[in-house]
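Shown next, in structure tokens, is the structure this report addresses.
Of the protein chains in this complex, one is absent; all others appear in place.
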Amino acid sequence: MSSPVAHVDAHEHAVHRDYGGAKIGMWLFLFTEIILFGGLFILYSAYRSKYPHEFHDAGSELNWVMGVINTVVLLTSSLSMALSITAVQKGNRRLSMLLLAVTVTLGAVFLTVKYFEWMVKIHHGLYPNGPELLKRPPGEMLFFGLYFTMTGLHGLHVIAGMVVLSIMLVLLARGRIRQDDYIKLENAGLYWHLVDVIWIFLLPLFYLAA
Amino acid sequence: MSMAAIATHAERSFLEAGDRKGLLGWILSTDHKRIAILYLFSMLSFFLVGMTIGVLMRLEQLTMGPTIMQPQMYNAMFTLHGVIMIFLFVIPGLPASFGNFFLPILIGAKDVAFPRLNLLSWYFFIIGAVLAVTSLFTGGGPPDTGWTFYAPYSIRTGTNVSLAVFAAFVLGFSSILTGLNFVTTIHRLRAPGMTLHRMPLFAWSLYATGWVQILATPIIAITLMLVLLERVFGIGVFDPAKGGDPVLYQHLFWIYSHPAVYIMILPAMGAITEIIPTFAHRTIFGYRFIAYSSVAIAALGSLVWAHHMFTSGISDMASLVFSLLTFLVAIPSAIKVFNWVSTLYKGSIDLQPPMLYALSFIFLFCIGGLTGVMQGALAVNVHVHDTYFIVGHFHYVMFGGTGFGFFAALLYWFPKMFGKMYNRRVATVAWFPLFIGFNVLYFTMLVLGWEGMPRRYYDHLPQYHTLHVVATVGSWFLVSGILILLGNFVVALFRGEKAEMNPWGGITLEWTIPSPPPVENFEEVPTITQSPYHFNPVVRR
Partner (left out) sequence: MNQLAIEEEHGHVVPYATFVTVWAILLVLTMILTLVSKVFHEALSVWAMLIITPLKAGLVFYYFMHLKFEGPLLKAMVFVALSTLVVFIGMLFLDSSIQ
């Protein structure tokens, strides 16, 4: 791995460029996200083992088709993200920007599907402290409590990812991300892929539980 | 810019130089040394607030029945005392102050890996602190749950738990960023020739601590977020009425909060490991054992959390496993104590103030550690859980340990950081009321707890009265010692003698640069060819 490179900028301070270090730092941050969602997975697994039937029943109320569609959407967005990095590595800035734009768009598609899913449930009173949910057995209340919490937190991360990727798009356009300096894009990509990985786990937990 | 101008720029101390003048030059600076001092001053301020609350709590226990406050206020007081001391002082602790200042210098670097993230971590610290203070005066008033925020009470209480847990959530980011920065710094920025096994042991301790900060803190983040969601939306995860399990809250809470105590103690142990060789004029005994034991403590310490829950109704299997692991985690700590004492053997001991406090650390930490092992025994735990025995134990480790370690580090590194020497006799004099008061206060608590006095109780039965009075008087001596010690530093800032480059005769890298250091630390990045504590007979200048 290349060692840190220092060069002097206009302010006469060594400007520290360390590709390897930036990557390590990003992965360390991703670990915190993994553990953050991990805590929720811990809760899910504990309650799933406590209320297997209720989780099964409640799971059947979720639209698995929407879940699978969203999975395909995010997997494809990961593809376009990865491709955009190869493109910038090969010096193809236009392609990279296009692929990045596709990624952001797919993120928006994901959120749209999610929004409609949530609205259907909320409309039917199946949300925390909602009238219909309060009539259900405790295990089902927990299922939906966890559903909204976990997909909600995930959704927030999708939004954050889209904001970051949009910023990367601007930086690409301005030449601040280039063939010889694209670590920001790579790191943003890592974040986006993690958002995809989390959804990979959310799919079977909630949508295929029935 | 000419070479001469660059040289002049490099030689000015970091206290004077800076991109901007005045306050902005400090709160916008990404210089690790300035950030360290920002942390130091803010942390010590919060420490004094927390200390005052502690004094007030002890005053309340001076008589049976109400003394100076009502029960609700007492509940708020012990909650605040815990929240402030733990989240605003002990957890940021040595990493945020001395780690930030000295890690780059100790490994021969010019700054940490991510200087701007470093400044951001301080901003999170201040924002979190402001939010915590705001929770005192808004909503339903200061939280009364204890710093542990146990469900279901934390869900149901009308006090401003929501803002308080959100504050702790924000503070978690500060800790995470510090850990992330240090781990990366140690991997990427060591000077040429500084292999991991030539790295000073304070750096090793910061490395192990950094991993715990990264991997454990997110758990408390999600747990507190869930308390917030529970209070606002009623999701049900900790609410028995909705099928939730309060014991699961405890599990999640302690999965972080136990490793958190290793975040607190490991860097303090690291600082002690720097101080002892310097004042014993001998190389550290068992370098690798100390280095690896830091990692072992971090790893094993992440596996013992349920020893806080032995009486909460967890299964027998869990109790047995966690008890065994709790005993095991004492071993690497004991290895360190053995190595420190062995370093002293046949050394040429110079009882300067840093050494005095470092030796106190060893003594007090041993008492704290031993009482911890006692609590790890299931049969004992049933009797002492939630008594003053626990309170005594954790004050011995967190205060006698980390607190004294912090003081020792400050006494050691103050001249380097500020270029001024404090009055050493006053620092030594302060030790007497500090050390004696500490033991009078906290050893008495061990006895009180052993005899059955419950913790977090506003009032006490007559049979405990005498010991409570004794403890409170001890607290007055303790506080006087602290005020003398800290006041001495404040005086030194304004009127202290100019400190030399190496007042103690230390041989790690920080003693090879000016006091205070220049902005870029080293004029030339050093090349390392030997281990960090290679003492030849050194003449102290």
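Here the chain labels run A and B in written order, and each chain numbers its own residues starting at 1.
Following the convention adopted for this analysis, a contact is a pair of C-beta atoms (placed from the backbone, for glycine too) under 8 Å apart; a residue touches a chain by one contact, two chains touch by 3 or more.
This one's a predicted model, so the numbers in the text were calculated from it and none came from an experiment.
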Options B:191, B:314 or B:349, residue touching the unrepresented chain: B:314
Residue among B:102, B:169, B:182 or B:211 touching the omitted chain: B:211
Absent-chain interface as seen on chain B, which is shown: 187, 211, 214-215, 219, 245, 247-248, 251, 255, 302-303, 306, 313-315, 317-318, 321-322
Contact footprint on chain A, counting only the chain that is left out: 1-2, 19, 23-24, 27-28, 31, 34-35, 38, 41-42, 45-46, 49-50, 56, 64, 68, 71-72, 75-76, 78-79, 81-83, 86, 89-90, 179-180, 182, 186, 189-190, 193-194, 196-197, 200-201, 203-204, 208
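By definition in this document, only the chains that are shown with their structure count from here on.
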Chain centre separation in whole Å, for chain B relative to chain A (CA means): 34
Parts of chain A lying in touch with chain B, wherever the complex brings them together: 4, 11-14, 16, 18, 20-21, 24-25, 28-29, 31-33, 35-40, 42-43, 46-47, 50-51, 54, 128-129, 137-139, 141-142, 145-146, 148-149
Chain B residues within the chain A interface of the complex: 1, 6, 9, 19, 110-111, 113-115, 117, 176, 179-181, 183-184, 187-189, 214-219, 221-223, 226, 229, 233-237, 241-245, 248, 251-252, 255, 520
